[in-house]
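Missing here: one protein chain of the complex. Every other protein chain is in place.
Now for subunit A:
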Amino acid sequence: MVLGGENTLSGSAPTANGHVKESNGFIPHSNGHVPQYKDDKIKKMSQESFEPVPLLVACLTYLGYGMLVLFGYFRDFLRKSGVETTHSTIERKKMKDFVPLYQSFESFYTRNLYTRIRDCWNRPICSVPSAEFDVSERVSDDGNWHLRLTGKSRRCVNLGSYNYLGFAENKGPCADAAAEALQQYGAGVCSTRQELGNYRIHEELEETTARFLGVEDAVTFGMGFATNSMNIPALMGGKGCLILSDELNHASLVLGARLCSTVIKVFKHNDIEDVERKLREAIINGQPRTHRAWRKILIIVEGIYSMEGSIIKLPDFIRLKKKYGAYLYLDEAHSVGALGETGRGVTEYWGVDPRDVDIMMGTFTKSFGAAGGYIAGSKRLINHLRAYSHSTTYACSMSAPVAQQVISSMKIIMGEDGTNRGQLRIKQLAANSKYFRQRLVEMGFIVYGNDDSPIVPVLLYMPAKIAAFSRELYQQNVGVVVVGFPATPLVESRARFCLSAAHTREMLDKVLDAISDVGDRLQLKYSLNSPVKAVSAEECYSQVDSLAHKA
């Protein structure tokens, strides 16, 4: 078994990613070996690592879950026989003749696994989620069934919030502009875009977004999730359409596709060969049963995958969609602002024309420190959505101060405020991401994803370590996100670090020390790859330093 093989776009030798098909088969995403890129730079850009789980670790992980399930049954038995008190809520007596609202096997996992470690999620904060934040302390009096706030809080370094460019700020020009918009328009809107909820500020936001992305027009919505779930149906309505969707696509994309009542096919994550195969098959065979030709085919992908830290191989997808006549829907929730020399997202990262992507979608939640989402593209597309989107017709428009936050931050990124502060943020984020990831790799953690991704997933595998990792780092004043089953495959529990331009190198150094320490104690440095020396911090931060000098 080729342990530690790296999946790279350029991997021309078939053995390079042979590990994907290894007996353990735990890795769901194979990165097919694809077209040879001649360009060295591109080769480097598509460098993505998904080191497979070491066999022993996999066995122990399964064993861990097995124990938890056994204990779960045992405790369920104890609860049933009244030895252990039950803390879960029960339904009113009046409802006892009704069909139960939940089935007991549904709640088995929540009751016996999630509850034990629920303190690792939903931690309340009581400050702005910038580079550092105040996390409220909670305690449980009943074995983690209920968590009570103690009233105290802990100042932690924030590696959990999606604050890529550091615009989560409670002072400065963006906040001031938002306050002004609040004065002018109020907080709510109380109407839809098509009725009386079309504010001047919404139009300004859309003009700015279109300009920022370099496309003809854009339309914006109050929620990123709803941008997907309420607009895909307006594009792929009716019978005879086919949606090809990446297996790791976000829930909102899956929901949007499902609401179309069309055929949905799922392809392997970021696997261009699989897409091509499915696309060819679909066109050749036509619709199921009738074999009539498809009316249109839409490929749905994301820019950066937030659980993997992988970056979409956009040039390949564009080549394919052009070759076969499919349409491409690109969700840039995590990549807009965070990738590219000037923050224009994954199109700029690969140097492709944004107009080659039919539907550019993204959210304002992450890089812009606001909320909501946009769809951008041709005038014709946007006109259609203005008229037929579920959201413009039925949902309340975006709050004005939130819209203003996006406008202000976008202008800073574009340098329209007359400074290079936006540029500096972009460079700082890139340097932070690179530095942080490389140091983790150097320490021997198994780190997933692309070198340029600001999302850095570190594999934890074992269920007990999920909680231990999160709690230990919390004790050392670091707030991290850990994710396990069912949000990831069973054996691929992980911690996910989100870098931000607001982080300083000193902060990251402190955090890295803490992580290394916890990693040693929990034996998390699983990597079997030969150790790689990290690029020096000076090199990582050289661009930032030179830019900062200029300022």
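The definition used in the following text is that a residue touches a chain if its C-beta (ideal position, glycine included) is under 8 Å from a C-beta of that chain, and two chains touch if they have at least 3 such contacts; residues count from 1.
One rule holds for everything that comes next: contacts and distances are computed from a predicted model.
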item	value
Listed names "small monomeric GTPase", "Serine palmitoyltransferase 1", "E2 ubiquitin-conjugating enzyme" or "RING-14 protein-like protein", matching UniProt entry of the absent chain	"Serine palmitoyltransferase 1"
Which residue of A:L63, A:V139, A:A387 or A:L528 touches the chain not shown here	A:A387
